[in-house]
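All protein chains but one are shown in place.
Up next, chain A:
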């Protein structure tokens, strides 16, 4: 909160300096001020860290032509709206809001500042022309994790630490389970909802609770490295995956591979477009093929044949020959979702509010 206060002061100073110079929606620009709103601290070692790396890539790509500003640990909700308003008033030309929970705040503030470009991560609302959304197909990475989980589990119990029951997370759970089941029909999935993006102690407790239930492969959808730290206590009996960031410090085990969010290319492209005057509203959703989702090194803790299988799947997804949600897949209640050979339409995925067949338990409402 101190940081927020400091940034408020900085934003207020920004107003004075910018002398009311409004952003241009079209035409080339000499300078761009790119601003980033983070849900957690940069030092989380995961989600926010990766967004910040992307922001630094922007600075590196354009040097003096771009000024970057960021604010950490901004709560999702009314505070976000205030922060965004201050950024817009403070001369930001493009604002990246990097968490799902900023969706309504982003759209509300964007409507008031038509000359400022807003980019909302993982959302689906684009109420005004200056709001774009961008996301990454994390479920493609979850497929590879699921495959490894299904092959590696000894107890046939695999776990998933969910953050909030939103489509983004449900999609990841389904993809993870689907691919684990494909290679191991006996596998059971345990889901624990942490109701937080970032709370290391709680994330560690969630991992611990699952380990006590016999789970030996844990995937997490929260932002810190705590679940891996908890798995590391088991001396190799429990494995997990790097989430959002490579989390290489837990190699070779418990971290056997990772999903790395690589936002840099997208950020550079968008800020570049703004500088050149070619900026347009988009709904971007890239995956492994587009380089936005990277699969971290698969370590030697994974047997060579499983590693080869996982890499083959990664390459097939990258080449576009395999879609992680390819039928036949039924919904949890047994009703058909995808027919044989059918792939999931993006609309179904973005609004995903159901588990697939075989997962026990309900999605909290």
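Following the convention adopted for this analysis, a contact is a pair of C-beta atoms (placed from the backbone, for glycine too) under 8 Å apart; a residue touches a chain by one contact, two chains touch by 3 or more; residues count from 1.
Here is the rule we go by: contacts and distances are computed from a predicted model.
Chain not shown in the complex: UniProt lists it as "ABC transporter permease", one of "Stage 0 sporulation protein KE", "Mg-protoporphyrin IX chelatase", "ABC transporter permease" or "Glucose-6-phosphate dehydrogenase subunit".
Checked against the full complex, the candidates A:45, A:101, A:123 or A:287 give a single residue touching the omitted chain, namely A:45. Looking at A:192, A:219 or A:313, the residue that reaches the missing chain in the full complex is A:192.
Only one of the listed residues, A:67, A:205 or A:342, touches the absent chain: A:205. Residue-wise, the contact with the chain that is not shown comes from A:213, picked out of A:31, A:115 or A:213. Contact residues of chain A toward the unshown chain are 1-3, 5-6, 40-45, 72-73, 159, 190-196, 198-202, 204-206, 208-210, 212-213, 215, 224-226, 229-230, 232-233, 247-249, 360-361, 364.
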